[in-house]
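Only a single protein chain was left out; the remaining protein chains are all shown in position.
And now, chain A:
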Amino acid sequence: MAALARAALRFLSRPSYGCVAGASFLQSSVRPGLARGICTASRLFGDAGEKSDGTLGAHSMQEPQLENETKEAKHEDDGSRKTSHSDDLEGEAIAGEEFEEQTKLRVLNRALEFVPEYGWSMEALAEGAEAEGLSAAAAGMFEQGAVELVVHFVRECNTQLRKQLTEENARLQQEQDEQRPVEEFLRDALESRLRMHIPYMDRWSQAMGLLLTPQALPDSVCLLTELVDEIWFQAGDRSTDFNWYTRRGLLAAIYSATELVMIQDSSEDYEETWSFLEHRLANASLATQAASQVKQTGESLVQGVIGAAITVSHCSAPNFVWVPFHKAQQKCVLVAVS
């Protein structure tokens, strides 16, 4: 019981879990709520206490007398004690933040299993939290709710794609195979990225809607940019001029269009989607070829015009000659002769 109370006090000293404990306290009557909060706290801090004994030990209830003695002993150098104390607290704050991050990740990953049933919602997060052994109210630590779940999933997909493409390129380099044509590489990369949505296809339109909400928009734009940048980089693009933007913009547009097609595709293994993707990539490559041809033609034209101007200036450089025009008055006039 003393151990449980200790754990509860440590639990309550952290503001985020304090709110959660408070919420669980209020949800039901006092005694079951308090007991559930303390049980959750003891489970949460079961391993945390073992791991970071050094920092948490300073706040233990067990040794108040020892602390009083240390307080009196270090009474003189308050300044240094304060610095080391704040360093300890900072270390503990960071350890606490990391622990919170890890817990969030665990809940998010687990919540993905419940998405086909509950959709991208707080219910899925609550189910995930419970499956991880936490209270359902722990889903309250996700302030943006279902949006965080979608953003997490998209980020995980991008990470997985990055690993896949890096491994494939490393393998190609090792076997010294020829680099595949860029269009084929792009098609395969986009196909494998879109296939990651298949398990959640029924609910993907909801996810796309969530990604367009104002709170998710910065994150979703960032993630899309990272995705297309990664794909182009792995495809071998090393451009440092405006092509950087045109290529990535083009690929982002193709990806978004294909994603939309995939939502309403009912063909076998999404064949229509992949053929749509191939056609869009073919159009894009034709467009870039046409653009480069236009640029070359334009440059040739400019050079031609400059050459013509130089030729004309050389040929018709005027030579000024005095020409007599009035014999009697002996007047001459300056005339330009080419």
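Everything below uses one rule, namely that a residue touches a chain if its C-beta (ideal position, glycine included) is under 8 Å from a C-beta of that chain, and two chains touch if they have at least 3 such contacts; residues count from 1.
By definition in this document, contacts and distances are computed from a predicted model.
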{"item": "Chain excluded from display, named as in UniProt, from \"Actin-related protein 2/3 complex subunit 5\", \"Centromere protein M\", \"5-demethoxyubiquinone hydroxylase, mitochondrial\" or \"Pyruvate dehydrogenase E1 component subunit beta\"", "value": "\"5-demethoxyubiquinone hydroxylase, mitochondrial\""}
{"item": "Listed residues A:176, A:240 or A:329, member touching the removed chain", "value": "A:240"}
{"item": "Chain A residues touching the omitted chain (full complex)", "value": "9, 13, 15, 18-19, 58-61, 64, 67-68, 82, 85-87, 89-90, 93-94, 97, 229, 233, 238, 240-242, 244-245"}
